[in-house]
Every structure is written in structure tokens, then in C-alpha cells.
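Only one protein chain is missing; all other protein chains are in place.
So, chain A:
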Amino acid sequence: MGRLDMKTAFAAYVKESVGRSSASKVISQPPHAAYVHIPFCRQRCHYCDFPIVVTGDHLEVEKRANLHENYFNALIREIGLESTSGRPRRALTSVYFGGGTPSLASARDISNVLRTLDSVVGLESNCEVTLEMDPGTFDLAKAREFQSIGINRASVGAQTFNPELLKLCGRAHSVDEIYQAVENIRSAGIQNFSMDLIGGLPTQSLETFQGSLEELIRLEPSHLSVYDLIIENGTKFARLYSAGSSPLPSEEDTSEMYRMASLRLQEASYVHYETSSFALEGFQSAHNQTYWRNEPYFGFGLGAASFLDGNRFKRDGRMGGYMDWVSTASKYEDLEMPVEEVYTFQTEVEEFIMLGLRTAEGLDFEELSRRFDEDIAKNVFKSLKGQERHHVHLEDGLLARLTSPEGFLVQNAIIVDVLKNLPF
């Protein structure tokens, strides 16, 4: 084909693809996962920019109780409104209570939320119900309560086992409390639990990171999240440190931390199943996989994000705003969820690729063909084939996945290369 022919053909193709502005059917299928935000925290960690409400350890018991009561009322009202949405139903396979510090809430409040979800949407019998439980916020009795109301998975925010670093991060707990929390969770019968580990903290050395990593492995959680510190605007860290300069560790060191975690954890029989997630076989987070498969999900509560009918909507992160938003609605339709950006074919393709390449499953070209079209699949294949062999693993031309740890380490660049070559 001559230059001009190529151009014409390409233009026609682009037109056709762009003309397909509607997203695939997957986007509008009934959601089967719900995220519930519980915003209360004893204090704000220095790296945190989440929508939270600091209750403080000194807040009067009564005041705190009021805060909790008002919030849970609003939350349950919001979930209740979903019953008038007219959306087709599918029982939930996962519920995730994130925060904030959900373990600060009472088991009764959490239970009310679960019961409401069950009556409005329905919970599958083996639904994965995760609660973030921070060290120092619960005892064995409370852990048992949580277990008894249906919490079958916990996520323990340990972050580091180094006392100085815990303090520097503004964490409200001690190293001992981490061990205590793990013991309580186990004793309460919650065997499936995840732990968090942050790399790249200020002053953190390879040695201290390794120390924390080994401690984690010793505690044998079924699941682990290992990720980099990001200096978010507006946080205390943002005022103290600037990305890329001391006392933040060098790019060399942080990449070594990631590499070390990946190799060491795989050695300890964890599967590196997503960029920042590791699990013993069979303990991959069902909830998070909904995100990475680019499937719809509910979101409830302060600042929570939902993905419904192709609308990624983030609720108000200020308590007053959220309360007003919920209280002025008497049916689902009244809840204003402005569409920031129309979810097009292009958005879906791009997000699908971006999220898919985060996982060890990677991209299935047949699925790309099925969900989108063959040209998209071919295009993505070609882009990935051009990448370094040690970054991208292509299986029989059917699957492409980034390698662990080398491919995951440079995933943004690889994803951008793929997105760049798409005909949009």
C-alpha cells in the first residue's frame, strides 16, 4: 500500500473505532462487589490524603458515639436508596470495609451495614467480607464480635516493623500492637488476613525494609500488599519531603526494595498476582480483582468511588457535603452523580489494558477480541511484542503478562507505549 492508501485506510479505521463510542456490555452488567468507607481514625498518618475524620483518642465518648451514629445512619440510608435504582441484581461476592479505620466502628454498626447490603443487593453465601483492622484499635473480644457478624477477611495495616519509621509516619500504634493484632485476629478465627508494607519511606534503608519484610513473612499472612510511598499533595510528608530527594531513598534503593519483596515473597510461596499484591495460592483478594478486571462495583460512604453504568463517581470527601448529598435524596434518582467523562469504547479499552497489565494474569488477547475487537487485540499484541523480553512474557501469542518483578517495575512506561499505539 502506498503512503496515501495507508493514511486513508487508517483514517477510516480510526473513524470506525471512534464511532463505536459505547462501552462493552461488561460495563453495564450488575455489580457484584461493594466498597464501604468508614472514615474514622485516631489520628492522621503523615502520608495519608484519604477522606477521613480524626476522632482522636481524647474525644469524649458521647461525642464520638454521635459522630458514628450520624455517619452510619447516612451510610445505611445511602445503601437503602440503591433499592430504588431498578438495577438488575446479582448477589455480592465481596464487600470491603475500608477507611479510615473501620475497626474503630462497633461490630453492631458494621453488622447493620452488612444486613442492609444483604437486603438491598444480596450477599452470596461465600461472600468475601474484608474489614481493615488497624493494630491498637481492637482486642480479642472485638475481633470475635467482628468474626461473628460475618467478617471473614481482615486487612492489617502494619506498614513497617521499624518503631522509628512507625513514629515518623504518624502511625497510632506500636510494633508490639501489630503482633497483638495478628494474634487476636487469628484467635478470633479470622485466618484469612492481609498485611500492608510500605517501601520508600523517608530514611528507610534496604536493611530496615528487609527486616520488616522478614517479620511479615514470619507472621504468615495469607495476603500481602507491598507498595511505594507516594508523596501526596496536602499531606504532612509533602510539606517535609520532595519526591526524588533525600531523606527519601533513591530510585535505585526503592527499586531494590520492590525487587527484594517480589523475589523473597515468591520464595516464601506467595504469588505475585498483581503489581502490589501477593497471596498464598487461593487467597487472592476477590474484591480487588473486580477492580482489575474493570468490572462495575458499588461504593458507599464518605469519599467512596463507585463504577456503575460506566460512571466512575467519587462521593464528596467532606462529611457535611456527603451528609447533605444523602439526606436530601428520597430515592436513588435524587442522588446526583454527575458524569465527569462519558465512558466510551476508548476509555474502556484503555482502562482494561491499564488494569489488566497490573495483574499476573495479564491480558488475554481472545478476551480483548471478544470484549472489544480483533484489531484492538492485534494492535496491543504488536505493541507488547516490541517490548523487552524480560519485561513482557507472551504466551503462545494468546496471553501477555508483565514479568515479576522486572516488568511490573516499569509498567507505566509499557502501558503508555501500548496506549500510545492504539488508534484513538
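Annotations for the structure displayed:
The working rule: contacts are C-beta pairs under 8 Å (C-beta built on N, C-alpha and C of every residue); 3 or more make two chains touch, one makes a residue touch a chain; residues count from 1.
By our rule, contacts and distances are computed from a predicted model.
Chosen from "Pyruvate dehydrogenase E1 component subunit alpha", "Glycerol-3-phosphate acyltransferase 4-like", "Translation factor GUF1 homolog, mitochondrial" or "Lateral organ boundaries LOB", the protein name that UniProt gives for the omitted chain reads "Translation factor GUF1 homolog, mitochondrial".
Of the candidate positions A:Ser212, A:Ser255 or A:Asn379, contact with the unshown chain belongs to A:Ser255. Where chain A meets the chain that is not shown, the touching residues are 35, 98, 225, 227-228, 230, 251-252, 254-255, 258, 275-276, 288, 290-292, 297, 299, 303-307, 312, 314, 340, 347, 350-351, 354-355, 358, 386-388, 391, 408-417, 419-420.
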